[in-house]
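See structure below.
Excluded from the complex is one protein chain; the other protein chains are retained at their positions.
Chain nomenclature is as follows: A, B and C, assigned in order of appearance, with residue numbering initiated at 1 for each chain independently.
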Amino acid sequence: METLSFKSSFAQAAEDSYTNFDTVKEWKRETGGLALGYFPVYFPEELPHSLGILPVGLYGASGGVALDMATAHTQSFVCSITRSVFQMALQGNLDVFDGLIFSNICDVARNLSGITKRNLQKRYVDYIHLPINNNSSYATKYLNDEYLRVSAALEKLVGKKLETRQLAKSIRAYNERRRLQLELVNLRRSKPWLLDYTEWYSIMRSGSIMPVEHYVDQLQRYVSELAAKDAKAMDRIRVAVVGNFCEQPPLMLMKVIEDAGCYIINDEGLLGSRWLGNVETKGDPLFSLAQAYVQNAEPLTVRFHPDINKQSYIANFVRNIKADGVIFLTPKFCEPALYDYMIYKSTLDEIKMPYLHLEYEESSSSFEHIRTMVETFAESILFD
Amino acid sequence: MTKYFAGVDAGSTYTKACLLDENSKLVTTTSDMTGVNIVAATKKVYQAALSKAGVREDEVSYIVGTGYGRYKITFGNTQVTEISCHARGAHYLFPNTRTVLDMGGQDTKAIRVNARGEVVDFCMNDKCAAGTGRFIEGSARALNLGLSEVGEISLKSTKPVKISATCAVFAEMETQEQLAYGNKLEDILYGVHSSIASRSIGLLRRVGIEPELTFTGGVSLNPGMVRCLQEQLGIKLNTSPLTMFCGAIGAAEFALEKTLAVAI
Amino acid sequence: MGGENFLENMITAGIDIGTKNTKVVLLEDGQKILAKENAATGYDFNKAAEQTFNKAVLESGLNRDVVEYVVSTGFGRYRVSFRDINVTDITTNAKGARLLHPNTSCILDVGAGNARASKIDENGRIVKFRSTEKCAAGGGGFLEKIAFYTGVQLGELGDVALTSKNPVNMSTICSVLAESEVINLVTQEVPMEDILMGAHLSVVGRVILTLRQVGVQPEVTLTGGLVLNSAFVKALEEKLGMKVNSSKDLYYAGAVGAASLGYKRLMRKKMSNN
Partner (left out) sequence: MPELVAEPMRKELDKAKRMQGDMLLSYFDALSKSGVTGTKIGYSFVMANPIELLATFDILPLFPEITSLNISYRGGAPPLIAQAEEVGYSTDACGYVKMGVASIMDKTKTSIGYIPKPDILFLSYSGCQIYIHWWEQYHYQTGAPIFTIDVPYLRDYDRHVPKHDIEYVAGQLEEMIPKLEAATGKRFNEDKLKEIVRLSGKAWDLWKECVEMGKLKPTPFDAYFESIYYMAPITFARGSQKCVDFYKFLLDELKLRAERGIGPTEREDYRLVFEGVPNYPFFKKFWGLFSHYNARCVASTYPKVAGLVDTGSFRLNPEKPIESIAEYMIHAYCNWNMPVRTHLIERYVKDYRADAVVIHSIKSCRSFSMGQGDIREYLAKELDVPTLLVESDHVDPRYYSEAQMKNRIDAFFETLALRKNRSQIN
């Protein structure tokens, strides 16, 4: 395994994206460019990228900061990612970012944008309302205008104009990233023993902090080396992990799940980065970007899809990826995840697919309870 | 004849009483477990204070009750919440107090006070972030340790364990799981104290931390807690063996003031 | 080796390290209980396991070496140095419950920290299981705390509660809140037994939720420390509207299940060696 040379750079970048952002600082120093932090799940990274701004995903501090300042401003019954991101905003970890952007992932994140603004008066803090009524004929035009609004704000920030050619170029770069990430997804689905979850995770995560060209370059080499690799498969159950789309579970927890006898062949962690597939670059690229969102976005808990039946969606999904079981891994106090659990679970009951529901916090450091539950779960499937 | 003023703090764990004389001098303090019979406990602790000071009942002009059981102090003249009383009591012991952290058995309060010891702003723990003396007691009992031991033991920690859960219920589970991982007792206990400290600091930030900060309530007797708070805050706290009595002292001060007000 | 009798008189041990108590059972041929012991877990799990195990051996009057296989379970299962294998307590409790009450189809295991409900099929396989939600946790440990505040001995807790005619309604979901509510009730001098019964009912309410989530189906068997608590059992039966298996031996269900699983493993091992 150690032969894969880029492994450590992925891991380093991922580690850096929790609280330090040294990579970003260095990039800024070298290029003189600006950086923009964005909150999960969906964000049109192409917009800042085409203006020379580095977009960086903010996925929580993974327990790396004390939450004392956040506690003063937020209630205790909200998820940890919002509190740790806010704490970082207050205590300066996010000073490296020239702007912060949120979107409509949930009520908590939405209000987080406002209180961040109030406390960081001078910073550019924005909010994108991504349309949920995507079968309205007005949705794409609306989003197109919304992207124009945000672009105008970003243009003001960098003092540069958005150029169509540049945007098309950015879209192509991100298309490539999405393609490679999907390739890796498929590889792991078919041969999960080729790489540990931790490794897989740091590769995906570093995609949201590294400059995209550099990342694509590394990932390309990685994927081809990995595809050629051979490793021994173990007798484990194949599980899909559902619900961790925003706050990220501690890596240790995922390790506990795998060690208890599972291969995680699907997870929703950092899903936003691989959502839309290939975006058209001919014609008006901004419009295409808006259209891609309205038409292609993957069904996901925090996204409403008027035309997709979630019940048949989950049934087909677990069938297609040949899962033996589903683990609902939901962040503590994350309501959206808890509601979809209800919809999905009734279908899984019907198709007799075993499932297990677990809760976590990004800062959790004890997993005994989870270990017991997952071991029992694996035992009940393995020794069927 | 000297006149005396009494404060009785009927807390969830301990009942405390104190007497002040008319010059506002602290004459005596007493305390005992509250137990299940509050009325009896308050009477007992109050009587103990009288006999310890050699004061007759009729020499006491005014009695103020405070604490959760304040309405059960049948012999008291009036009641004041322990928030106002702790503020006054802290100001009595440390006149430069501007912020008070009171950690008792049932709840934790952060209080900002003015130069006269009057409450300007206060916050109490939300249930989901509750870090109180009760939780330390819980861990102590789970580990078969005495209350006064846990703080001492935690001081020996060299490799503190992180207890990250926010709510006391989860934190307690986590404590036990850390044992299952084979971590050392002192390191876990340090983690327990540290996690409660950080939760109380969140509370303190809500009112704003202005020096001097006085730490009151029963938990202020716990050296482990004092250490964690000082380390995390980076400032020194006022504490003394009397800070546990701040509620009662403040109540007695109110008793004195009330009498003065009536006299004028 | 030879003959049939090498498969007889096999002694296996089950060690269940719970958050509060460690329970050990010695089983002969996966059936007969030779000894059962329990002791507080404390903070040195291996030591607790070792001592309780020795006590059980002593009680059985056997020699330590005759124990051929040791299965550890419960939340400290990884810390038993002399285990042959470890199994989760959900599995062992289900096994133990079925051994002691063969018609069991639902198992409710209530320990100190939380409760787990599981449902088994006719072959004893677990088909569904669930643990109390974190916020609704708090099983026996909560009652112990209440016992402490009210000054009632743990052993008498249930009996005192049963004398209540007018249990208080303590509906709070989380035990942090419930605890402070109890303190306030004590402050208001509500009769002790009414507070205690209220506390029992509140725990029952929470664990029944978990049981209903896997689907209640008779027979229901209760395992874990709360079988020793008469008020809990009664409240549970009343709220469920059915009889619940709650023999005292079920306190050891996890250890029994572990030892019986040990017996199976041992059999298989011996057969394949032979």
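A few notes on this one:
Following the convention adopted for this analysis, a contact is a pair of C-beta atoms (placed from the backbone, for glycine too) under 8 Å apart; a residue touches a chain by one contact, two chains touch by 3 or more.
These numbers come from a predicted model, not from an experiment.
Across B:119, B:150, B:219 or B:252, the residue that sits in touch with the chain not pictured is B:119. If you put the hidden chain back, the residue from A:8, A:133 or A:320 that touches it is A:133.
Looking at A:111, A:220 or A:278, the residue that reaches the missing chain in the full complex is A:111. Touch with the hidden chain on the side of subunit A covers residues 71-75, 77-78, 82, 104, 106-108, 110-115, 117-119, 126-129, 131-133, 136-139, 141-142, 145-146, 149, 302, 304, 306, 310-311, 332-333, 335-336, 338-343, 345-346. Of the residues in subunit B, those that touch the hidden partner chain are 68, 80-84, 107, 118-124, 126-128, 206-208. Listed by residue number, the positions of subunit C touching the unshown chain are 133, 135-136, 171-174, 177, 180-181, 184, 187, 205, 209, 212-213.
Simple rule for what comes next: only the chains that are shown with their structure count from here on.
Centre to centre, using the average C-alpha position, subunit A and subunit B are separated by 45 Å.
Centres computed as Cα averages put subunit B at a distance of 38 Å from subunit C. Residue positions of subunit A with contacts to 2 or more other chains are 368-369. For subunit B, the set of residues that touch two or more other chains comprises 127-128, 167, 173, 177, 180. The part of subunit C that touches subunit B in the complex is made up of residues 19-20, 40, 42-43, 45, 75-76, 78-79, 113-114, 134-135, 137-138, 141, 145, 148-151, 174-177, 179-180, 183-184, 186-189, 192. Within the complex formed with subunit C, the subunit B residues making contact are 10, 12, 35-39, 68-69, 72, 105-107, 127-128, 130, 134, 138, 141-144, 167-170, 172-173, 176-177, 179-180, 182, 185. Within the complex formed with subunit C, the subunit A residues making contact are 332, 357, 359, 368-369, 372-373, 375-376, 379-380, 383-384.
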